[in-house]
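What follows is a structure written as structure tokens; I'll ask about it next.
Of the protein chains in this complex, all but one are displayed in their positions.
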Amino acid sequence: MADARFFHRAGPFLLSEIAAMIGAEPLSADDEQTSIEDIADLEAAGPGHISVFSDVRYLDALLPTQAGAILISRKLAHHAPATARLIYVADPRRAYAQVGRLFYPPQTLNAGIHDSARVHPSACIGRGTQVDPGAVIGRDVDIGERCHIGANVVIGDGVLIGDDCRIGANCSISHALLGHRVEIETCVTIGSQGFGFVPGPAGLERMLQLGRVIIEESVKIGANCAIDRGATQDTIIGAGSVLDNLVHIAHNVRLGRHCVICAQVGIAGSTVVGDGVMMGGQTGVADHLTIGRGAQIAAKSGVMRDVPAKAVMGGFPAMPIKDWHRQTVGLSRLSKKVE
Amino acid sequence: MADARFFHRAGPFLLSEIAAMIGAEPLSADDEQTSIEDIADLEAAGPGHISVFSDVRYLDALLPTQAGAILISRKLAHHAPATARLIYVADPRRAYAQVGRLFYPPQTLNAGIHDSARVHPSACIGRGTQVDPGAVIGRDVDIGERCHIGANVVIGDGVLIGDDCRIGANCSISHALLGHRVEIETCVTIGSQGFGFVPGPAGLERMLQLGRVIIEESVKIGANCAIDRGATQDTIIGAGSVLDNLVHIAHNVRLGRHCVICAQVGIAGSTVVGDGVMMGGQTGVADHLTIGRGAQIAAKSGVMRDVPAKAVMGGFPAMPIKDWHRQTVGLSRLSKKVE
Partner (left out) sequence: MADARFFHRAGPFLLSEIAAMIGAEPLSADDEQTSIEDIADLEAAGPGHISVFSDVRYLDALLPTQAGAILISRKLAHHAPATARLIYVADPRRAYAQVGRLFYPPQTLNAGIHDSARVHPSACIGRGTQVDPGAVIGRDVDIGERCHIGANVVIGDGVLIGDDCRIGANCSISHALLGHRVEIETCVTIGSQGFGFVPGPAGLERMLQLGRVIIEESVKIGANCAIDRGATQDTIIGAGSVLDNLVHIAHNVRLGRHCVICAQVGIAGSTVVGDGVMMGGQTGVADHLTIGRGAQIAAKSGVMRDVPAKAVMGGFPAMPIKDWHRQTVGLSRLSKKVE
């Protein structure tokens, strides 16, 4: 289904192979021998495709589907037409993502350093790593194995990058240590100077920004983000956290593990965010705050105070989301009285 | 008037030539032979300049102006001093833009591929296209005629670009099909992976992002924007739409034709925006919404529900703008009572 200009499909695969990979319930002998060519949405799927049903909102697509096989949970199976070939899994969405990676594996790396890349002689580039045209790699940089360094990326002196990392084109990375399996989209800044000044006789003087950016393993960072290095301590992005596009992370911020930070969020200096925190798009968090683990902040919130663990917040200034909903209702009544 | 370091002026032109090009009302024989050297604001204009008057707010500048000719509508003409040489047009602002392009035509392209650009042998570069230093163009890329590919731009495998496109320096474009006359400013990301994850045993696993970005003809995209490719469907930017700087467009968003999207707007995944929609700066739109054609969303709104066609909305959560203005008034009274 994916455009062959951009995505290279593997397969076909037997349903038995697919089922084994995703830990599905056993298939009938007949189903096992069914050949599957591709993945597809329920609407688009034909007899050679495997699809997924995981949400009753998409019931309209389920009934008429021509899909050759459908990933589904036992719980939702009764919605399916009797003729459908159902593959039972505990988590159909996750199984679908896994099957997708089977059909569309990550692009094979073309190991080696392009002639036009400029790699300092003291830099160490791991086995199997691909360095694209125009990349510039500084002194004492250490890049792990099987990484992909995109075209025109600039990596400053001393940066350390783990194995299996992917750095998108036109990124600039300095003063940073990256763990394994970090993925960074394009036009991203990592390690810029933080925003700290002190008044002097001739205007603002910059405070030293002597910290680093520590990006732990399996972090994913969206396009055009900017993450400043620490001032005195380090800026830390915890393992497994994911950042969407155009996110700003200020100096000394410590983001926990497995956080989900949506697009255009800004987190001001020295704020500490616990594990598993979720922030909706365009949220702003003031400096020097503590956001407790597992807290959820609705989109476009303005967080001006500490947030307790597991709290669900919204609004500006951010408050418990129930209060915010109440305010919204109250305001709506108020505006009617004004008439 | 423009700085010759940056802008190359054509001309001079006779008023007759100018009037013909913009469809002005007939001139007197004397006016026809008047030579015009440049465009200029009313304040700055001298006898060799053509200027424009289109808004009574600028009346103070009209009366003392030295401009050699003034583009004006019949409706506003009575404001002008009797001595002024008036050129009557239906839409003075548009006529002024046209005259501006006459004096300051787009820079002539220097067709060819710079030695330091890295173009894959399978890529096809159209006649008259200029590829600047350090640009990197991937396998099977197809670029039309008379395009300008800026320095250090990175274009991924399989990307298709129409005729007369302009891609600014340091952009990264992948998984995308661009129509004719698309203009993209600098440091822009097109085609990055969308923000879709599913929980797995070891943390968040990325959903496949197997769609494309379709940018239809005559779209203009501002600096440092980020537009993700689709997940299962495509991300689409409709013909003639214009995006300002630092805009975020998530995966699967479908933006209509002739939309105006101001700076720092964010549109979340799978939202469908109708033709002719306008969004003020810093507006956020939640995912999976439908914004009806011709809707206008005031700056900094937070849109959390579907918006009907032609609605005028504002506030956070976004509501009909009259309601929002009422709330603003009501709140202002409320705060006085609190004292």
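As written, the chain order gives the labels A and B, with residue 1 at the start of each chain.
By our rule, contacts are C-beta pairs under 8 Å (C-beta built on N, C-alpha and C of every residue); 3 or more make two chains touch, one makes a residue touch a chain.
The model shown is predicted, which means the values in this text are computed figures rather than measured ones.
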Of A:D163, A:D228 or A:D244, the one touching the omitted chain in the full complex: A:D228
Options B:I190, B:L246 or B:I291, residue touching the unrepresented chain: B:L246
Which of B:V182, B:C262, B:M279 or B:M313 contacts the chain that the document leaves out: B:C262
Interface with the unshown chain - residue positions in chain A: 116, 118, 134, 136, 140, 152, 154, 156-158, 160, 170-172, 174-175, 187-189, 192-193, 195, 197-200, 202-208, 210-212, 224-226, 228, 232, 246, 248, 250, 264, 266, 268, 282, 284, 286, 302, 304, 316-317, 319, 323, 326-327, 329-331, 333-334
In chain B, positions touching the absent partner: 1-3, 5-7, 39, 41, 91, 93-94, 97-98, 100-101, 104, 114, 116, 132-134, 150-152, 168-170, 183, 185-187, 218, 220, 222-224, 239-240, 242, 244-246, 257-258, 260, 262-264, 281-282, 299-300, 316, 328, 331-332, 334-339
